[in-house]
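Note that this complex is displayed minus one protein chain, with the remaining chains in position.
Read from first to last, the chains carry the letters A, B, C, D and E; within each, the first residue is number 1.
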Amino acid sequence: MSEIAGRTAIIEGAKYLEKTYGGRGVMLGAVPGCEKAEVVILGGGNAGTNAARMAAGLGARVTILDINHYRLAYLDDVFGSQVTTLYSSRDNLLKSLAKADLVIGCVLLAPGREAPKLVKREDLKIMKKGAVVVDIVVDQGGCFETTHPTTHADPVYEVDGVMHYCVANIPGAVPRTSTEALVNSTLSYGITLTKKGLAAACKDDPGLMLGLNTYDGKCTFAAVAEALDLEYVDPATLL
Amino acid sequence: MSEIAGRTAIIEGAKYLEKTYGGRGVMLGAVPGCEKAEVVILGGGNAGTNAARMAAGLGARVTILDINHYRLAYLDDVFGSQVTTLYSSRDNLLKSLAKADLVIGCVLLAPGREAPKLVKREDLKIMKKGAVVVDIVVDQGGCFETTHPTTHADPVYEVDGVMHYCVANIPGAVPRTSTEALVNSTLSYGITLTKKGLAAACKDDPGLMLGLNTYDGKCTFAAVAEALDLEYVDPATLL
Amino acid sequence: MSEIAGRTAIIEGAKYLEKTYGGRGVMLGAVPGCEKAEVVILGGGNAGTNAARMAAGLGARVTILDINHYRLAYLDDVFGSQVTTLYSSRDNLLKSLAKADLVIGCVLLAPGREAPKLVKREDLKIMKKGAVVVDIVVDQGGCFETTHPTTHADPVYEVDGVMHYCVANIPGAVPRTSTEALVNSTLSYGITLTKKGLAAACKDDPGLMLGLNTYDGKCTFAAVAEALDLEYVDPATLL
Amino acid sequence: MSEIAGRTAIIEGAKYLEKTYGGRGVMLGAVPGCEKAEVVILGGGNAGTNAARMAAGLGARVTILDINHYRLAYLDDVFGSQVTTLYSSRDNLLKSLAKADLVIGCVLLAPGREAPKLVKREDLKIMKKGAVVVDIVVDQGGCFETTHPTTHADPVYEVDGVMHYCVANIPGAVPRTSTEALVNSTLSYGITLTKKGLAAACKDDPGLMLGLNTYDGKCTFAAVAEALDLEYVDPATLL
Amino acid sequence: MSEIAGRTAIIEGAKYLEKTYGGRGVMLGAVPGCEKAEVVILGGGNAGTNAARMAAGLGARVTILDINHYRLAYLDDVFGSQVTTLYSSRDNLLKSLAKADLVIGCVLLAPGREAPKLVKREDLKIMKKGAVVVDIVVDQGGCFETTHPTTHADPVYEVDGVMHYCVANIPGAVPRTSTEALVNSTLSYGITLTKKGLAAACKDDPGLMLGLNTYDGKCTFAAVAEALDLEYVDPATLL
Partner (left out) sequence: MSEIAGRTAIIEGAKYLEKTYGGRGVMLGAVPGCEKAEVVILGGGNAGTNAARMAAGLGARVTILDINHYRLAYLDDVFGSQVTTLYSSRDNLLKSLAKADLVIGCVLLAPGREAPKLVKREDLKIMKKGAVVVDIVVDQGGCFETTHPTTHADPVYEVDGVMHYCVANIPGAVPRTSTEALVNSTLSYGITLTKKGLAAACKDDPGLMLGLNTYDGKCTFAAVAEALDLEYVDPATLL
């Protein structure tokens, strides 16, 4: 789903940059002779890489920030001169925000853990009026201080002149593609669960066990337990 | 402006393919493991080429139809294996419509002349439900029988299960970029007109003369005169 | 050798698609204005990736099917909009076969194990007449029910209107390149074996030990033993 | 048809480089770690450009020779670092032949005129044994001294250790694609001829008139008349 | 020669950006995680396009300024998202200078005419300290107010903290390549002149006539005559 969210985030960002929807009225890739928009992507993981591909594909100037040098080097191998990779220091972050037309936030420390609040409320003041931020990880707390989950029915709000798109379920916009992707990833697990039942299936497949979040009323996933302040119980002791 | 319209058409098409807006719920470029959307572009001119670049950039499967072989060969040089170029016969058109998720119409015979109605009302029946058509030349009559101009306030309507996006002024969505592009193209003419006045400026610059649509109550542009059934007067006889 | 087989498979496929050799008479990449051929590649491993590169290089429309999402995502990173990656469900397989001009089979569960028979005899009926299949893993049983090994002297046969190219030793067609590739991979082992003798060399190098198929009349490679129903003996106990 | 001939020439060249067919036994693009084959293309026109695209797509090292600097610069724009463009002096030609695995000849002075014999009989002596030449313009005399037309039934012969592929009708190998391409280019002329008759159609369309080779027993195409030593008659005086 | 000058200009610019030579100490394409240098190219003609290709190839962020929209659109076709094309207004020029690490000047109004002084002395004040300018057209007056011709022996000087590289004969640095390029372009003229003599050769070949700068003590090339305030004489009247 993070691939779908990353790619769709660029389409949503392009839309809300239109004047009609409250944005600055700029095109991501512009046209020959006009300044291209600057897209800044916080986090070069799965979602960020997919967002970068779309933004570069539309002709925008793209900058990806991350702290993992190996990941930045891989992105440089794959994208070549189409994107700029930048170490995610506070200084580089602020410089990038100041020139950005569109910021995609997709930084996670680990699945299930709360996202770090990289962009502070006061940082919005250095951004252009009518710029757009899309917070892909808003469902895990978001990486902007000013984001909170919204819905497809009412997807955006404005803070300090910056449009915020924070739909918690971005893939819901393209259910046909999302369902196909989800089934690709989960169908074999579903068949196994049907055949063997939950306990046996988890015992036989450590990968499936890793995905068990609750069992018998207990929280069996450490990061979720920590984030929600619940007691964590090792699933192996319950099955 | 045709470059802006061509590029923006893909963003609008992607948006209205979302389930939220009535479309099929597919992503143009999908994600690894899922079928990509098919984008069909009618006309490989300026607008069509720009639309193709955006659609290919988003990872869709793109087909461009045109009848000019030299243009198709140039597009093949520039895009390589990223797009399919196809001779625009009636047969190829119908096959393309049947598989399309998004159709961009941008066929013009000549500036000012009415666009040919390539897609008939009954052709919509062979299209997928929830597919989207964008008619870039709707302001010159459109190249779909079923299109009529709409506005940014109320941009789409549905005919036979196919969403129609027919905003007559697509560049109005991105006024900052559009204004910059327009000024780039016209500023030097504006300065000349201010300095010399209309008549002298046109006499001195045959390029400017070619752009003169009316003068002294007469229609001085042949294609417009023909399209609107007005008398055409050679501007050289009036100035 | 799988790289050579994968790349050469596309050249052989292109050849047998010629009318002269019994195929449909289509060019893989066609020319501007004509429909490109559809190439379907079963398995995105080493052979499949190399086949995809050649097919995309010739301008064909390429689809790769695999069940490993990480592999599909890597292929999407590397190939971008040049290929479609598709999850290898039975449903996607049948849809792909129906539109294919050329199918390359290169699915292996593991080195030495028999290949899965993904394409059934009856599946050929939905394919186009004159389409071509190339079975790269025919020497490990093949991934088509209808394939059996052939030779460079008599490489193809036809079943239900579909041409089958099943040369068990594809790299033999390009011995100069194949020998160079083989020597690159094996020369250092050969020198070690000459210097130390088999037993000592295997003991010193676990990688070499892994390649030992038989020793002292026993089968020392598990997958081969299983495929041929022989007793497996751990080579460490023999040396 | 020159596009089809240019693209197919690379497939045929790849085939006859196989040991099975008498060639050197090398793969055009080789595999990682092995030397790529060298493809030399004489003439950077329509056929040569299409041949270059295929050869580069297969991963070969490609050199295009031509004397038109604007054409070489355009090819450099479009292909970038994928091909080497080289001025077609006798010296560069000989150096290129000496390292070539595959030579594609596609030099024409003008449609209908005899091709220049760029490669002499003695030049073959500096070529590698088992190299392949493909003469795309053999039907207009050929650009090798040693080529003469062959057929799909018996396509190749050997001179001084060099395989010669000289099928005069290369597009005949892929009739489905060729027919589609031919119809794309000629259908509108055919319809006009049917409606108006030959004389009227040619009078109304100077482009069609340019294609008239004979009329009323006279040769009405200057280059053909010169090449075949016939009297040329201006078609305008006959219709 | 303008192609050689354009390409070499980037190498020279990269060199003088090194701290060792007085520059800012930045790499054009930087490395993953570091900000790329900004290269600004004034003029998108032959020299500028070749400079852009090199700069993009090294991974820099590249902006090309020109006033010809058709040229900008062609550059956008060929370079895609690798460069930004920008209309060359005074405003865009100043914004570009302010962020530039390297500026390549290659604007000519016409061969032989003096170059326009686009960059004024005071404009240097908004540039970064240690930035580099390369003036490719310094031999035709230069497009910076502060440039004057230098030599390979003493190629650079500094004005207001900006390094100026203004070698009038850039191709002289790579004589082997330059000689080959020059011979490619001129050999056929040389042979003609030797065979026919100057007067006859010019009469027979209008292209050669166009290159005649002086004859019988008269200036026979209009732009040069105007630039040097000499009397222009039509060469046709002298030969």
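What we mean here is this: a contact is a pair of C-beta atoms (placed from the backbone, for glycine too) under 8 Å apart; a residue touches a chain by one contact, two chains touch by 3 or more.
Model, not experiment: these values are computed from the prediction.
Chemist: Of the chains that are displayed, which are in contact with the missing one across the whole complex?
Modeler: Contacts of the unshown chain, counting the full complex: A, C, D, E.
Chemist: So which of E:Ile67, E:Ala98, E:Val159 or E:Ala181 would be touching the chain we can't see?
Modeler: E:Ala181
Chemist: Please identify which residue in D:Val26, D:Ala60, D:Val156 or D:Ala201 touches the non-displayed chain.
Modeler: Spelled out, the listed residue whose C-beta touches the missing chain is D:Ala60.
Chemist: In terms of residues, what is the contact footprint of the unshown chain on subunit A?
Modeler: Against the missing chain, subunit A presents residues 67, 69, 73, 77-78, 80-81, 87, 89.
Chemist: Going by the touch rule given at the top, which residues of subunit C touch the chain that is not shown?
Modeler: On the subunit C side, contact with the omitted chain comes from 3, 46, 49, 53, 57, 78, 180, 184-185, 187-188.
Chemist: Please identify, in ascending order, the residues of subunit E that touch the omitted chain?
Modeler: On the side of subunit E, residues 3-4, 7-8, 11, 14-15, 17-20, 24-35, 50, 53-54, 56-59, 152, 172-178, 180-181, 184 touch the unshown chain.
Basically, only the chains that are shown with their structure count from here on.
Chemist: Using Cα averages as centroids, what's the distance between subunit B and subunit E in whole Å?
Modeler: Inter-chain centre distance comes to 37 Å.
Chemist: Taking the mean of the C-alpha atoms as each chain's centre, how many Å separate subunit A from subunit E?
Modeler: A distance of 45 Å separates the two centres.
Chemist: Would you mind listing the residues of subunit D that make contact with two or more other chains?
Modeler: 3, 53, 57, 78, 180, 184
Chemist: What graph shape do the protein chains here make by touch: line, ring, star, complete or other?
Modeler: Other.
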